[in-house]
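Here is the structure we will look at.
All protein chains of the complex are present and in place, except for one that has been dropped.
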Amino acid sequence: MMAGFRPVILWTDALVLGLVASVFLFALYTSRHEHLRAPWRKVARSTSGMVAATVLLGFFVVGFLDSMHWQRALPGDNKAGTATRYAPEVLSVLDVVAEPLRTHPERTFSAPFAVHAHTRETVTLPDGGQVRDFPRLKFGGRHLADPERDRDADISLGVLQGIALAVVAWIAAGALVTGIAAARSRRRFGEVSGDLWHGRLDTPLRAVLITLGVLLCLMVPLALLSGRYHVFGTDKVGQDVFYLTLKSIRTGLVIGTVTTLVMLPFALVLGLMAGYFRGWVDDVIQYLYTTLSSIPGVLLIAASVLMMQVYMDTHADIFDSVTRRADFRLLFLCLILGVTSWTGLCRLLRGETLKLRELDFVHAAEAFGVGPWRIMLRHVLPNVIHIVIITTVLGFSGLVLAEAVLSYVGVGVDPAMNSFGTMINAARLEMAREPIVWWSLAAAFVFMFVLVLSANLFADAVRDALDPRIRAQFVRPGVWQHLAREANSRLRVGAR
Amino acid sequence: MTTPLLQVEDLRTWVASGDRIARAVDGVSFSIERGETFALLGESGCGKSLTALSIMRLLPDAGAIVSGRVRLDGTDLVALPERRMRDFRGRKIAMIFQEPGASLNPVMSVGDQVRETLARHLGLVGDAADRRVLELFDAVGIPDPERRLGEFPFQLSGGLKQRVMIAAALACEPQLLIADEPTTALDVTIQAQVLELLRDIQRRSGMSMLLITHDLGVVAETAHRVAVMYAGEIVETAPREIFFSRPAHPYTRKLFASVPGESARDAPLAVIRGAVPPLWQTFEGCRFADRCDRAGEVCVQVVPTFRPVAPGQSARCHLYNDDGPGVVTETAPAAVAPPRSVGSVAPDTLLEVEGLKIHFPIRKGLFKRVVGHVRAVDGISLTIPRGRTLALVGESGCGKTTAGKGIVRLLPATAGAIRFEGVDLLQLDQARLRRRRRDFQIIFQDPFASLNPRMRVLEIVGEGIAALGIATTAGEREARVDMLLAQVGLAYDMKYRYPHEFSGGQRQRIAIARALAVNPKLIVCDEPTSALDVSVQAQILNLLRELQERLGLSYLFITHNISVVEFLAHEVAVMYLGRIVEHGNVHDVLHSPAHPYTQALLSAVPRIDAADRRSVVRLQGDMPSPAAPPPGCHFEPRCPKAKVACAQAYPTEVTLSAGHRVRCILYPE
Partner (left out) sequence: MLRYLIRRVLYAIPILIGVNVLTFTLFFIVNSPDDMARMQLGVKRVTPEAIDNWKRERGYDRPLLWNGSAQGIDRVRDTIFFTHSLRLFKFDFGTAESDGRDIGHEIRTRMWPSLSIALPVFIVGLATYVTFALLMALFRATFLDFAGVLVCVTAMAISTMFYIIGGQFLVCKLWNLAPISGFAPGIGAWRFILLPVGVGLVAGFGESSRWYRTIFLEEINKDYVRTARAKGLSEGRVLVHHVLRNALIPILTGVVVVIPGLFLGSLVTESFFGIPGLGSYTIDAIGSQDFAVVRSMVFLGSLLYIVGLILTDISYTLVDPRIRFE
């Protein structure tokens, strides 16, 4: 295989990279400031939050791998002087990792782990006669001589191999984590691992490791077997559903994160200005967001996307490949979702700024003659940033869900782009088939459910840690009984 | 003698905060006789409110009673099932709270809120209930009760709301009334009304009262017996007379010594060093040991027991052990500062405010037409000489804070002149005002809101230095911050910390350092100690006075606390509804107040010293709204000495003696 390729940075790739970079920088900045770090330490202590974060990290790795694109050089024309020509197909790292999934389509539907097609077809027998039968798949279980006899054993073996691999990887990860924890607390490895297993560390590392173990035990066997079978079956045109699901992850993540990136500047600048300057500035900004938010979101998005479609149809020459076209549409969808969703955060920030600007530390700064922009930057912004983070994290799962609905309505991502929405849209009609085709829907459901659930749980942990309003602390009745016993025993000791 | 009404035995209430469990109430025992007012006195965080809530079994979700007994008339309340306990709440024990505004349901009419109790315990509904509510409203002195029945809390003033709370509490004639800081949120004249009402009701009904407070003055005027709480324990109990004449525990003595006042004027106030120990630990010795001047070895090693020290008086202190040093003799406070004179020579004027008006427009309608003005500050004139303190005294809503902020140009003035060293600040453009800003600074009331929680002390204190170009390089700036921190009594390495790591008193020190950073000549102190405990207040007052003497600062000291005025001020201006009604040197105004309002205000202040107590001039009603002030003298509607002429025109200023001026027609020109 020749080495010729050129990296392709799609619009959304650039934004994803920018986002990763800014999250990294923010983390770096946070780690140097104690008051910023403290709430995150609280997040790190939340079991559900950390378990969710582990799962999310898995999703983000897949999404990130799918965000590094290139085009392969075409073979031939390798003479000096002539420009290398590149295949029109834009591939990502994920595509290469999942090469067999992408390049082994079937003709049409097949069930998970099937070796035969889901529907009868006319098969030509070796003797020239034709029968209606379930034909063997071109790819799924092709290596089996007698599928009826060997398939189950083959799958079991694959699962066992996978689990063995997963366990090895998991032990390595566990040792690494324990080692780091031991090094940081300057204690012996054995001591720390004992604490870890009895849940005595202040971070729920045990829960994180268990989650990691479960994830590995599920995904490694699947990945192994996906080289031999269509583990989640195939869809109507024979594409591997597992591959489609993996590809959909990036779309969901991009919608969930880039949209926020788009809306943040609007919400921050306008919200702070409205709250700080008040007067006519406030009136104008309020008018702006009331007007925008009065248009039902779906309709505004629908109208904008329709208009963009007209634009793209009349300017088809701008987009040199299907991928770029789909990517542009994804970017535009993020933009328009951002434009429709900044109003809520803006309103929140305006209200908070109105409160903050009356606080004494702002007055104190004014008494030094500090200018308004500097006050907003140094005194107001740092005190509203928790609202921004909470809104961002809470909004993520909503956006992932919104994508599915919009794609169903027909104003979501490009039909050529894989997403949970397009998967559901394509699969829902197949529920009526006999026998029922359930796997596409099930795959989309499971992945989307896990993604949204873990995003929600993580968001809850973040909100609990960052929201300064003191929440009621709930102590289970049992805990008090324990304490009372302890108190009594202590008193008895004292009495003696 | 019959058994006491309430017996609290070894009560322990623990509260979860964060990951820790604080032993907020740790073995408290006391008893209340029938018809007795028992005061539980202590500074914030000592566990007094949680003790009260434990008796009611109304603890927050994070707290629980872990052991102990609370016997009311022989019934152990702690052991009752919740359902039975509800029959006691509101029927046998009632409770009123600190914030009458937050403690009433905002969307329920006040009549309904009282009726609810009647229906629950007495089954009174309909007309019978209405009659009873009217009776109760009448008894607690709510004017025009028929009209008030259907009104909502937001339509009532703070004092009236607390009266409604009292009416609801008294509805079923409880045997015990728990009053948790019932007057802390109220102005001093209203406080006097409410305290009088409580005393009166108790005399008439013979119920018992548990009064929770931090205010020695309130205790002196109301209680029969007193218990002092410190760090979750009761450290002393005594009958009132003994308590005020011979306090036993070193902590109690320190509390008395740290109350500012005229007698303390010539020396720094006594302070209690250090801070209250955190309550999640188990104590090996006396909880007060590391703050106590008289602590010995035994104090840090052995937990003191609660023992009688005199008839009726008990204390938790090793000094009263049989082998201890016995009753402490009073040590005279070391005189550090020279005695302060009151206005002998008149130094030159630093600030002169003339006819300052600050009006806020009230806008209404589609086009935000101005339909009226809130006359927050309505033409005040005052002067502050160099190195002197002018106290601006008044109740909440009188416009004193607005005046302070207006003087340092944080609020736009409507009219008048503010001449600082002869330059009218109101005539300066933005750039020149900015350069002038280094000369006058401000310190705020709330030590938690006045420091940006996201900035380190270094940046907080350094902000003004940078903004006004006092120091050019970062190194110079840091050196200056170190110097300033030392000046206000903080260690220089504290500059890398964030505000949340400091206590209220330390935060106020940081705020003072921030103001000092630009070498101001005048500091407006807007109630800088009213959010602090009395022992911490003493530290801040000492610091402010020391800084004045060292740096020659002038203060405009805005406060409602008369004892602070007595301690700190050279001159006093009394404000009522946007105007200054009386102005003069501290001795004249406080000892021979001329204006009826000043007289009422001073008489309403609760006094520790019984000899000092004067008869309270009782004021009617509340301060009118500054949006619609009365046509004549603003004080006329409430004035006990009002004449017909008072309602016609605002009185002109009359000079009584050198520098003592008053606006009242009682004093002819």
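Note that the chains take the letters A and B in the order they are written out, and that residue 1 is the start of every chain.
The working rule: contacts are C-beta pairs under 8 Å (C-beta built on N, C-alpha and C of every residue); 3 or more make two chains touch, one makes a residue touch a chain.
Values in this document were obtained by computation on a predicted structure and should not be read as measured data.
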Considering the complete complex, of A:Leu57, A:Leu264 or A:Ala302, the missing chain is touched by A:Ala302
Only one of A:Phe5, A:Phe277 or A:Phe445 touches the unshown chain, namely A:Phe445
Logged for chain A, residues touching the omitted partner chain are 287, 290-296, 298-300, 302-304, 306-307, 309-311, 313-314, 316, 397, 401, 404-405, 408-411, 420, 424, 428, 431, 441, 445, 448-449, 452-453, 456-457, 460, 469, 471-472, 474-477
Contact residues on chain B toward the hidden chain run 56, 58, 60-61, 86-91, 94-95, 97, 99, 102-109, 116-117, 120-121, 152, 154-155, 165, 168-169, 365-366
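Throughout what follows, only the chains that are shown with their structure count from here on.
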Between chain A and chain B, the Cα-mean centres are separated in Å by 53
The answer for chain B against chain A in the complex is residues 12, 14, 16-17, 21, 60-62, 64, 66-67, 282, 405, 408, 410, 433-434, 437, 440-442, 444-446, 449-455, 460, 463-464, 467-468, 498, 500, 511, 514-515, 518
As the complex stands, chain A meets chain B at residues 34-35, 359-361, 363-370, 378-379, 382-383, 472-475, 480, 483-484, 487-488, 490-491
